[in-house]
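A single protein chain has been removed from this complex, and every other one stays in its place.
Our next item is subunit A:
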Amino acid sequence: MLDEDGLTDEPIDDVTPSAIEANNGAVLPDAETEGDAFGGQQAITEQQSHSEQGEVQDNDMYFINSSVTQPQKDNDGQNAYISYLVETEVSIAILLITDSTHLSNNPVFQSTKFVVRRRFSDFYFLYQVLLNDFPACAIPPLPDKQRLEYLKGDRFGLDFTMKRASSLSRFLKRLSLHPVLKKAKIYHIFLETHDWNSYKQHLKLKGTAESSSDGVADALINAFKTASVQNPEFVEIKERSDKLDENISRIDRIFNKILKRYTDLEQDYFDFSIQIRKLAELEPDLEVPFIKFSDGLNDLSLGFQNLKTFLDNEYIISLKDLEHYITAIKNLLRLKDQKQIDYEALTDYLDKSVAEKNLILSGGGSNFFTNKFEELRGVNHDLARRDRLNKLENKIENLTKEVANAKDVCEQFEKQTLHDIQYFESIKSVELKSTLGDLADNNIKFYQDLIDKWTKIEEELKK
């Protein structure tokens, strides 16, 4: 099934140079190793060799930093869609030669900016290409297609598109942190080119649907098989990802409850503020304190609103995105198991054939009735036996190759999966650090702003 994936290299090769030339200033380093690595199995070895290099010495001295913002509605009417502003800054390290022999240890960064507009289907296209090109990677997932929003007609609503923008931003961030995916040419083109539409049309994704349906069939056939020998490392990885998944979804659930509380409190303090304002009319002597107090309560209400918006549009989305990524990792693990099951099935088959051959060689492998039957039909025993032996030997020869091949694939896949899980861990920690940081920042802002305001109110009240 791996061989089916080499479908899309031709159009890419056709388009890539022109697309990159078309927008002069294509500074992204040419990921030449990946250029011809669209064949599945090749890709694995390439990726693997690459990442091995990467660990010894990081040659990838460039950083891609993208943001997705400003959702806007294009093309009014029937064909309206939302497009997002994708801004990318690429910093490339240039190692200055300080003297004739040594490279400076302090690279100088040169940065370039790209600004394009992309719609969700463009992201989806990018995702599909990556999915095909890098079967042994857990491609960071895109947000759900949220059919409910389509039905409700809310898909142009700011609330929905802002959430989506934050998810799409995270998708690009994850790609930029993935040592293999960050070099994918299609990713660079996506970020750079203004000719994306013509590029996309050249590159019709034929076969995508087929291969995915094949995957389903395979999975179904082997649904009840499990790999007999489990690498303990993978057992642990599986356990950890299950635990992580469980923890994240629990936290996600509670945050949704807290979101509801913030909404309630926002309303409560708004009401409270209004009622205190009415008292100001009743007590002219206390008008100023009452109004200040009422303003403070209104600020409290707004604070809860801001915190709620942050949780709703960013933090909870980030948890959801992490859950999706974990799902992708779990799927990858399942695919890895699949490879192992393939290999084990082949080995099994080979063993059986070898056993049969041995049986025939030792004079067995036939019984009285078959012998009699063959005699009746005038078949020469020896001839038939030799014929069967020949067939078996051919089969064994083929199978041995296949098994070796499958073993190779399986091992490579396993290695690549391990790498990818490492990448995931690394991306996850970068992400957790940043989302937890944001959570803390937003809370700090909430409390700090209110402390400033209420300290003034306290002074006012003491007058």
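By our rule, a residue touches a chain if its C-beta (ideal position, glycine included) is under 8 Å from a C-beta of that chain, and two chains touch if they have at least 3 such contacts; residues count from 1.
Operating definition for what follows: contacts and distances are computed from a predicted model.
Trainee: According to UniProt, what is the chain that's been left out of this complex called? Choose from "Large ribosomal subunit protein mL43", "LSM complex subunit LSm2", "Sedlin" or "PX domain-containing protein".
Mentor: "PX domain-containing protein"
Trainee: Which candidate, A:Ala355, A:Ala404 or A:Val430, sits in contact with the chain we can't see?
Mentor: A:Val430
Trainee: Can you say which of A:Leu158, A:Ala404 or A:Ile444 touches the chain missing from this structure?
Mentor: A:Ile444
Trainee: Name, in rising order, the residues on subunit A that touch the hidden chain in the full complex.
Mentor: 58, 60, 63, 176-177, 179, 240, 243-244, 247-248, 250-251, 254-255, 257-258, 261-262, 264-265, 268-269, 271-272, 275, 278-279, 282-283, 285-286, 289-290, 293, 296, 300, 422-423, 425-427, 429-430, 432-433, 436-437, 439-441, 443-444, 447-448, 450-451, 454-455, 457-458, 461-462
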